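Quick one: the structure is below, and I'll ask about it shortly.
A protein chain is absent from this complex, but the other protein chains hold their places.
Let's turn to chain A:
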Amino acid sequence: MMMNNVQAVNDALMYEMGRDPTVMMMGEDVGREGGVFRATTGLQQKYGKARVVDTPLSENGIVGTAVGLALNGMKPVAEIQFSGFVFAAYDQLISHASRMRQRSMGRYHVPMVVRMPFGGGVRALEHHSESDETIYTQIPGLKVVAACTPTDMKGLLISAIRDPDPIIFLEHIRLYRAFREEVPEGEFTLPIGKARVALQGNDLTILAWGAMVNVSLEAAKQLQKEGINAEVIDLRTLKPLDKEAVLNSVKRTGRVVIVEEAHRISGFGSDLGAIIAEDAMLYLKAPIIRVSGYDIRFPLYKLEDEYLPDPHRVAVAAKEVMNF
């Protein structure tokens, strides 16, 4: 069926809740209203108020009780309305969700998913455009997924729900309704921890996730006109990272541009750069370049285009590594 990302998320939840009675959906406005992005539309009508729950307005409450629900036999899927509001729940993510398995030495585990919209580019309010994926990837015991296409959204979300460990499932706001594609109906999963080659090329490797995949593809189109064939890799999962896919591509092209929407300092891109420097140093023909957000607070929307990496900036960086 043709679907956009919101519909793909909805389809994944519908399917998995139908298959597994322990799956629960919870969050602010997810029930009656179907969520502010309508990703949970129709779920409460189908599965009832006990399993699709409008919670009180408390991110810490949502995540903390989800830990408890997961500890006692449920598989909660918690929605954080916008990722910019998850910070009050950090204690629960860091101190409990992520470490329950290790600190109980395998006795307890927390099979939960925290879904959250992230990223900018839709003229949103303050705190509605953050990309703070690095803060999640720093937490041992959390997996971090940041899918881009409707097919990946569906396949990875179902896998995330079935995964026995806590997963942060990031959904880019700008991609929710950006495009549609044919998505497999019914049972369909994709492995967590596997990247996707979004575009094949031999001259350089562009690494991206979320909306930056599309920005990179756009840049690749421009570069093609100048005779440069970029390979674009959509990481899909930041943690665990598909190191093999990254290194295979980098070893072949010898040139790397990393594109991320997040702030530059200590961004996930820094990690990618370090991994490549450690494991593929002798294959590199040019320094690795990062294109990123800046180390300022995400501006209100009149200036958001200046903050966000765009195809032009990616192309400039690509030419720099080509001409080194």
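Note that in this section contacts are C-beta pairs under 8 Å (C-beta built on N, C-alpha and C of every residue); 3 or more make two chains touch, one makes a residue touch a chain; residues count from 1.
We take it that contacts and distances are computed from a predicted model.
Asks: Leaving aside the chains on screen, match the unshown one to its UniProt name from "Formate hydrogenlyase subunit 7", "Biotin transporter BioY", "Cobalamin biosynthesis protein CbiX" or "Pyruvate dehydrogenase E1 component alpha subunit".
Replies: Result for the unshown chain: "Pyruvate dehydrogenase E1 component alpha subunit".
Asks: Please identify which residue in A:Lys46, A:Arg103 or A:His127 touches the non-displayed chain.
Replies: Answering carefully, the residue with contact to the hidden chain is A:His127.
Asks: Kindly state which of the options A:Gly84, A:Gly141 or A:Gly210 is in contact with the chain not pictured.
Replies: A:Gly84
Asks: With the missing chain put back, one of A:Asn60, A:Asn202, A:Asn229 or A:Ser270 would touch it. Which one?
Replies: Answer from the full complex: A:Asn60 touches the omitted chain.
Asks: Touching the absent chain: which residues on chain A qualify?
Replies: Considering the whole complex, chain A reaches the absent chain at 28-29, 32-34, 36, 54-61, 84-85, 88, 123-128, 264-265, 294-297, 299-306, 310, 312-313, 316.
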